[in-house]
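Missing here is one protein chain; the remaining ones are kept as they sit in the complex.
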Amino acid sequence: MRSNRMGWGLLAPTLIILGIFGLLPFFYVIYVGFFDWNVFSAEVGRQFAGADNYRRLVFDEEFLGSVGRTLLFAFCVVTIEMILGFLLAQTLVRDFPGKAVFRTIYALPIMIAPIAVGATWKLLTIPGFGLLPYYLDKWFGIEYQLGSHSGQAFWTTVVMDVWHWTPFVTLTMLAGLTAIPKEPLEQAQVDGANRFQVLRFLTIPMMMPVIITTLFIRIMDALRVMDEVFLLTGGGPANATRYIGILIWRVVFPQTNYGYGSAMSLLVLYMTLVLAFLLFSVLSRVGKQNTSEK
Amino acid sequence: MGKKRSNLGLIGTYILWTMMSIFTLLPIYWMVVVSARSRVELFSPGKFWQTTFYAQNYTNPLTSPAFQRYIANSLIIATSNALLVITLALFATYALSRWKLNGADNIFFWTITNRMAPAAAFILPLFLLFTRAFKLGDFMMFDTRIGLILLYCVFNLPFAIWLLKGIIDGIPIELDEAALVDGAGRWTILYRVILPLAAPGLAIAGILCWMFAWNEYLFAAALTSTRARTITTGLAEFVTVTGTNWGEMAAVATISLLPALIFLVFVQKYIVMGLTFGAVKE
Amino acid sequence: MIDHTKAVSAPVEHKGRKGFLPMETNLFDRISISVYIFVAICLLWLRFIEPLGPNVIYGALLCVLLGIFIVRKG
Partner (left out) sequence: MRKQSRSISLVIGILVIFSMLFTACAAPVAPAAAPAADVAAAPAEPAAGALDPMTLVSDPAWWATAAEPYKGVTITGISESTPPSRYAAEVLGPAFTALTGINVNFEVTSWDEMYNKPIKDMEAGTGIYDFVYIEQDIIYSYLARDFMTNLTQLLADNPQLKSADFDLSKFTSFIDNFKDADGNVYGIPMEAFIKPYLYRMDLFTDPAIMEAFKAEYGYDLAPATTHEQYMDIAKFFTKYGEDNGLELWGTTNQAHTGHASSTYEYFETVAPTFGIFNWGINMDTWKACEANGGSMNSQTAKDALQWRVDLLQYSPPESTASTWDEVAATFAAGRAAQGFVYGENTVWIALDPDRSQVVGKVGVALPPLSDGVMAQIESGEGYIGYYDGGAFGVPSTSKNKEAALLWEQFIGLESVQPAWAIAGSRIVMESTYDDPMIQEANAKADNYYTKMKEEGPLYRGAPPFPFHNQVRGAIDPFIWKALAGDMSAADALDQACVVAEETMMQLGYGE
């Protein structure tokens, strides 16, 4: 009765679009990654270079440093966002008057374009007319200057990202929390389990799919963060916030080094893929085993 | 659980959420304040409240036909993209859910990789694709809305399918079969059985796609020239105008936030319903 | 009740077999794993072994063999 033809037919437009606009460029980037292609080099055009780009990459301090910083950034924002998002979602499960208002206000940042987020935070942090430098100095005597303090710049990007994306995490967590069945939780409480135990042994395992998915989305986006940081600090001071997205943009465009930039991009993609693979294949299965043992 | 404790909890919740709201609103508030200041007023950092309103920051961009075109483009691109994506995603998830299509699941893992990679390096192949491959006489996909709409599908489709998969899977197959017995065709089932049941999920997927398309910057900047420019690229232009026109930039950012805000107010209830990523079946 | 936690609606559905790898894998998983390992070894080779002499080609060949092994037996 079920002919696969119709199934594939329904899938076809999706596959065609994804193939043309997704996979073709992807293969092209792989291809270019093996070429030495800088618009303004003395030798015109693409020169096949084998693995030279990668050979250069693995020794490129700038690149490796940037990867390290990006991973640190991703680790910080994802950890903070997941924990904060989970806890905040807990407070939203119960109804209380005014919940809808708070939730609407709180969800606002999700809707703002990354580039506008960068602009917003720049307005907030620029010395001279920003709020933060002025009041931090006035109330706490802290000299707050993104342009010269690497640590401040880094943590400001973290806070900015937390500001931007925690609401999203909270909402997905909330969706998960409202959807999980209530009976086992109540039953456990009746049986005398304390809150922490309920959380640890029931809520979190049941939430695992949502947690993993959200984790994946956040890691993926945190690793390619670009627009907002670019607008806020330009990657500065020096290279304190030059995350990999910005570095690649700089290599590909201002420095017109297409081949090298493609190689960098692929390596980052590779990193993300491996992380995603570990997350889904290993973590989700481990989680499943744990629960099925119970 | 005494009454006292839950009252305490309630107060705590309010304190917490008031603080969160302040934290959330502060940057936005400041943006609106800056957008109300003229250039000569800008450098007055201690001034937290704004009493005057420098309307020119808003009227300048809003009355400029170029800027109106940016807004129109953004609206058309984001809306078409969202509609296209949820339509295709509905088809695709239905297919994935009801037929056994060997290998199809794995394909999506690869296609979502486009969303994982740093975007910059992908601009060049897309530029070549848009200017070389899709070319018919004078027409090329560069600087057209359809180009951006199709391109954004690459980022939104896997995401939407992923979001919908669980929801469609959750619709009992018996409903399909009952309809089939009644003589309904597959299309009828799709829009009479599946569509209404998946509506919340479709809505949230549509909103998230809409948001992504409305907010996207890098590709829009690189793959459009003047005709299909979007509002985010317009925003970036203001950063570099001589004497950095912060007020106008803030105004544009505020304007770009408005449609999203309207959306949010109306649909925020459904966001929670739809965002489960199929974690739990009904 | 455990049923609720089952459906990780990840883009990859895991209905595969069990080889020497510590989990169930289908063909796609095994190819992915091979590619991941290929890239990782080649990069490490470029960084640490090539300066000592052997060209990365040998590393790549090694990885291809390993890949074939994983795909068939994993």
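Letters A, B and C name the chains as they come in the text, with residue numbers starting at 1 for each one.
The working rule: a contact is a pair of C-beta atoms (placed from the backbone, for glycine too) under 8 Å apart; a residue touches a chain by one contact, two chains touch by 3 or more.
Being a predicted model, the structure only gives us computed values, none of them experimental.
The chain not displayed here makes contact, within the full complex, with A, B. Looking at A:L72, A:V93 or A:A238, the residue that reaches the missing chain in the full complex is A:A238.
Of the listed positions A:F40, A:W139 or A:F196, the one in contact with the omitted chain in the full complex is A:F40. As for the chain not pictured, it touches chain A at residues 38-44, 62, 122, 126-128, 133, 145-150, 233-242, 250, 253-257. Counting over the whole complex, chain B has residues 38-40, 42-43, 63-66, 69, 73, 76-77, 79-80, 83-84, 87, 123-124, 127-128, 131-132, 139, 142-146, 149, 191-192, 221-222, 225-228, 233, 236-244, 246 touching the chain that is not drawn.
Throughout what follows, only the chains that are shown with their structure count from here on.
Between A-B and A-C, more contacting C-beta pairs join the chains of A-B. Distance between chain A and chain B, defined via averaged C-alpha coordinates, is recorded as 16 Å.
Distance between chain centres (mean CA atoms), chain A to chain C: 24 Å. Residues of chain B in contact with two or more other chains: 158, 162, 277-280.
Shared interface positions of chain C, defined as residues touching 2 or more other chains, are 4, 7, 9-10, 12. If you check the complex, the residues on chain A that touch chain C are 51, 54-55, 58-59, 180-181, 183-184, 205-206, 208-209, 212-213, 216, 267, 270, 273-274, 277, 280-282, 284-285, 287-288, 291-292, 294.
Those residues of chain B whose C-beta lies close enough to touch chain A in the complex are 10, 13-14, 16-17, 20-21, 23-28, 30-31, 34, 42-46, 48, 88-89, 91-92, 94-96, 98-101, 104, 107, 110-111, 113-126, 128-129, 150-151, 153-154, 157-158, 161-162, 180, 186, 211, 214-218, 232, 235-236, 239, 246, 249-250, 253, 256-257, 260-261, 263-265, 268-269, 271-280.
Contacts from chain A toward chain B in the complex involve residues 1-2, 4, 6-11, 13-15, 17-18, 20-26, 28-29, 32, 88, 91, 94, 96, 98, 100, 102-116, 119-121, 123-124, 127-131, 133-134, 138, 163, 167, 171-172, 174-176, 178-181, 206-207, 209-210, 213-214, 220, 223-224, 226-227, 231, 244-245, 248-249, 251-253, 258, 261-262, 264-266, 268-269, 272-273, 276.
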